[in-house]
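Only a single protein chain was left out; the remaining protein chains are all shown in position.
Order of writing sets the chain letters: A, B and C. Residues in each chain are counted from 1.
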Amino acid sequence: MIASATLFGLCGAALIGLGLYGFVVQAHLLRRLIAFNIIGSGIFLLFGASGARDQLASTDPVAQALIITGIVVALAATAFGVGLVLAFAKVTGQTHLPEESDARQRPLKAGLPDRSVQTIVKDPAG
Amino acid sequence: MSGLAATGFDLMLCALILGAALAAIAVRDLFGAVVFFIVYGVFVALAWLRLEAIDVALTEAALGAGLTGVLMIGAVSRLERLTSRDQDQDAAGPQSPPTSSAARIATMVGAAGIGGGLAWGFITLPPSAGLQLAVAENLAASGVENPVTAVLLNFRGWDTLLESIVLLAALIALWSLARDQDWGRRPGLRQHARPGGVMATFGRLLPPFGFLLGVYLVWTGSAQPGGAFQGGTVLAAVWLLVMMAGLKAAPRVSSTRLRWALIAGPLLFIGVGLAGAVAGTFLGLPTAYAKPLILTIEAGLTLSIAATLALLVLGAPMAGDGLGPDQPDKEPAR
Amino acid sequence: MLVDGITCALIGAGLLFFWAGTAGIIRFPDTHSRLHALTKADNVGLGLLIVGLALQAPDWLTLGKLAMVWALTLVAAGTTAQLVARAAITKPAARRGPASTAAIPGDTVRSKDRAS
């Protein structure tokens, strides 16, 4: 029999790799946030499993406490990220960073750059 | 027999977690990716249960099933309204990655290398008893019986204090994204529902139960799995439901009562810490008064965590339906 | 021993409903009939499971929690079914996701007019 901790630790390592791949390859900012969250929960799982491997009963309480604060902070960071993505989209009409655009991604609206420039000049906070 | 069933379950759960994560990254439809991410949260909560980390599972379930879903679905909806939909670009999704296939393969190899390296490191990690024994030895002096709560509020009180301030900082950062003329307005879209309809009825029916569960989790957290974070997350979700059902508008960000709710937890925590500093060490809780002090801090923290998380999900203060910079400044009468 | 047997039977029946729900959500041809399959699993499958487990509950608190889980699930399933079904009917846009609500240029402006 394989111990649960071993399995979920390996699963966490795989999630980190998977999330990293998605984070680099995806251009859509919201999908990057999702990938970022997958990396995060992979790290939590790996960490928690390391704390559960040699334990008598349950997962190490110190690891649990750190992971709980980590999960809540990850949500806070994600909420801020969503706010940034929405503000970016409001100013530019885009969901991708400009340097990520290639020939396949046409500008979204004709005349939009003008508006976005005006907006930026008028109100940098967007 | 029991071992076989458990290992089978674990293997299946790992496959589902990895499948959900892979699908969230690879599915063509943006909304599909968000749904896969919500489902992923449910599976990860199950994994925490299998690791017998019930406290973590509670937090993950409340965040994954409740707040993250609301946050992400709302984000998709608002994003689609902000960007033009004439092009097939978003329907085709992120699937038009800016990278060439060679770069993708290189990324894949690199990511697999990092994941594999971590896995190898995990397997070859030397055995260690960790801190479980140290916690168990000092549990009697902490004032509570749940070791996780003891670590969060007593042994590593610094971490939790700073964490509650980090949450506040995230909220301030989010609010700072608002335009100047929107400052002092209500955060997020104006929510409304048909009065007496199914959604409004649900919004009236559920909160009493949710409130009970949230308070129960905080109260029971001193002896059993639960605590300020778990209970606060549930209460945040309940408050969000009341607002989404159109029963109560979100408070204005300039509201004094809201500000007090947001800082109550950190303030109480610092106050108790300073009292400890007078007696000896900052954040040192004397064993005799540890339990009432911890419960006091937890009560304040629960309030602040619930308010902060709900407001983080709502978003920056904005006018009207927040569609763009051309919105009129007056708030629509609803 | 008898109690254990009854538990097993009830849980087995509950699992059957869950599998039926899954089969329905895979096989049924359109959104509304799939919703039908879903609510069966929600209400009956979980219900049987909970009744079976209730026989094993160690104390009254656990029993009460089991009952509350079922009650909450029933309310949630009813609400969800009603809202999603109506949303799927009233908004043809639901066919392609939240994305497509703003598909028509100027749609957002119109929606504001209608709402007020």
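Here is the rule we go by: contacts are C-beta pairs under 8 Å (C-beta built on N, C-alpha and C of every residue); 3 or more make two chains touch, one makes a residue touch a chain.
Going forward, contacts and distances are computed from a predicted model.
Only one chain is not pictured, and the protein name UniProt records for it, out of "Cytochrome c oxidase subunit 1", "Amino acid/amide ABC transporter membrane protein 1 (HAAT family)", "Multiple resistance and pH regulation protein F" or "Hydrogenase-4 component B", is "Multiple resistance and pH regulation protein F". Taking every chain of the complex into account, the omitted one touches B, C. Note that of B:143, B:157 or B:226, the residue touching the chain absent from this view is B:226. Considering the whole complex, the residue from B:139, B:178, B:213 or B:312 that touches the absent chain is B:213.
Although one chain is not drawn, its touching partners on chain C can still be listed: residues 4, 7-8, 11-12, 14-15, 18-19, 21-23, 25-26, 30-31, 34-35, 38, 41-42, 45-46, 49-50, 53, 56-58, 62, 65-66, 68-69, 72-73, 75-77, 79-80, 83-84, 86-91, 93-98, 101, 108, 111-112, 114-115. Remark: the residues of chain B touching the chain excluded from display are 1-2, 4-6, 8-9, 12-13, 16, 19-20, 23, 27, 29, 31-32, 35-36, 38-39, 42-43, 45-46, 49-50, 52, 54, 57-58, 61-62, 65-66, 69-70, 73-74, 76-78, 81, 189-194, 197-200, 202, 206, 209-210, 213, 217, 220, 224-226, 230, 234, 237, 240-241, 244-246, 321.
Just so it is clear, only the chains that are shown with their structure count from here on.
Chain pair with the larger contact count among B-C and A-B is A-B, by C-beta pairs in contact.
Between the CA-based centres of chain A and chain C the separation comes to 29 Å, rounded to the whole angstrom. Between the CA-based centres of chain B and chain C the separation comes to 24 Å, rounded to the whole angstrom. Computed centre separation for the pair chain A/chain B is 14 angstrom, with centres defined by C-alpha atoms.
The multi-chain contact residues of chain B, meaning those touching 2 or more other chains, are 30, 76, 84, 86, 90.
Counting partners per residue, chain C has no residue that reaches two or more other chains. Note for the complex: chain A touches chain B at residues 1-2, 4-22, 24-28, 30-31, 34-35, 37-38, 41, 44-46, 48-69, 71-73, 75-80, 82-87, 89-91, 93-96, 100-102, 104-106, 108-109, 112, 119, 122-123, 125-126. Within the complex, the chain B residues that touch chain C are 29-31, 73, 76-77, 80-81, 84-86, 90-91, 192, 198-199, 201-202, 205-206, 209, 320-321, 323, 332. Those residues of chain B whose C-beta lies close enough to touch chain A in the complex are 3-4, 6-7, 10-11, 14, 17-18, 21-22, 24-25, 30, 33-34, 37, 40, 44, 47-48, 50-56, 59-60, 63, 67-68, 71-72, 75-76, 78-79, 82-84, 86-87, 89-90, 93-94, 96-99, 104, 107-108, 110-112, 114-116, 118-119, 122-123, 125, 127-132, 135, 147-148, 150-152, 155-156, 159-160, 163, 166-167, 170-171, 173-174, 176-180, 227, 229-230, 233, 305, 308-309, 312-313, 315-316, 324-325.
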